[in-house]
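Single-structure report; data block below.
Missing here: one protein chain of the complex. Every other protein chain is in place.
Just so it is clear, A, B and C label the chains in written order, and each chain counts residues from 1 on its own.
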Amino acid sequence: MDITVRIQSDDFDAAAEIRKLTEGNGDIGAVVTFTGLCRDEKGTLATLELEHYPGMAEAEIRRIADEAATRWPLNGVTVIHRYGKIAPGANIVLVVTTSAHRTAAFEAAEFLMDFLKTRAPFWKKEWLADGTSGDWVEAHDRDDSAAERWKNT
Amino acid sequence: MDITVRIQSDDFDAAAEIRKLTEGNGDIGAVVTFTGLCRDEKGTLATLELEHYPGMAEAEIRRIADEAATRWPLNGVTVIHRYGKIAPGANIVLVVTTSAHRTAAFEAAEFLMDFLKTRAPFWKKEWLADGTSGDWVEAHDRDDSAAERWKNT
Amino acid sequence: MKILYFAWVRERIGKPEEEIDLPGNVKTPSDLLAFLRTRGPEYESAFEEPDVIRVAADQTHVEHDMPITDAREVALFPPMTGG
Partner (left out) sequence: MKILYFAWVRERIGKPEEEIDLPGNVKTPSDLLAFLRTRGPEYESAFEEPDVIRVAADQTHVEHDMPITDAREVALFPPMTGG
């Protein structure tokens, strides 16, 4: 099992990450990627600032990836999460899962995103187009419910 | 809603297709891709040959994509399905879905794959590494069950 | 009517398509499969299990008991294995 976790301010390249996980690996039949982008909130958002807890961010995402690897027959998992200032339309997070079959790859990618949302120590603050600092983004109950659904499976 | 369906013998570039769907579109918060690859079957497979029904292949995939667009709040859907001879490790099919939120993008991509498997007029024949023609790949009951689950939702 | 064959149905029959004048009592895919089986051993072999054959009329999936008399082309093929 090939698990890669990176916390970085730089952008990432989904295609390059897919290639790294699949090249020379003839067992893989399914690759799922999830890319989370910064929405522009109809033009009101200037920048999204992502604060994180260095050290714990990587450790916690690795724990989530390890858990995914015990639940599904995966060949590889890559998670990249950016921090710092993110422009509207830019990438925030990438999850790539590979498996022999599509169900494992899909479910593991959803599981990873659900737990990234509720357990990875990142916080988003909005900076508005009118020059003011907006609010810290509030956590959604729907994200907690999404994570809850994996408890009994 | 931006729906693209392409049936082609050439390879595709997942990153380029993501870019086409997202560029200049600030409403998108989530991009899910599924890439189906040709497994090497532990070295026994020389080539996979994909036969298709020209015309109907595109029409049927477009019907499935239209159905996905009515079920989920999507910004875009791209489906590319290759035909002809496919080498082990090479791409067979690409599905890209974009939405404001991740649940719609994930569910729509799974829906598209489940129905591509059971309704898109493609047939796989294996050519073996020992030079002989292998069998036509048999349809899986598990694919029918996967498609069935969407009936009551 | 233009009849198309794909995958092992095409291989067993030995041709990808043909134009056939159908008798008036062929109104559904079931009727068509029963009629084609009378045309020779290659058809008998292709359609020995008619229930597994999938049918499209004018490039749209149809059930075995649906009317196809208005179709311009009808395709007969095994369960699909794309994706």
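Points to keep in mind about this one:
Note that a contact is a pair of C-beta atoms (placed from the backbone, for glycine too) under 8 Å apart; a residue touches a chain by one contact, two chains touch by 3 or more.
Model, not experiment: these values are computed from the prediction.
The absent chain, not drawn in this view, touches the displayed chains A throughout the complex. Per the touch definition above, the residue from A:5, A:30, A:50 or A:74 contacting the chain not shown is A:50.
Not every partner is drawn; the one left out touches chain A at residues 36, 50-53, 55-57, 59-60, 81, 92-93, 113, 116-125, 136-139, 143.
Convention: only the chains that are shown with their structure count from here on.
Using the average of C-alpha coordinates as each chain's centre, A ends up farthest from chain C. Centres computed as Cα averages put chain A at a distance of 23 Å from chain B. In chain C, no residue reaches two or more other chains under the touch definition. Residue positions of chain B touching 2 or more other chains: 36, 113.
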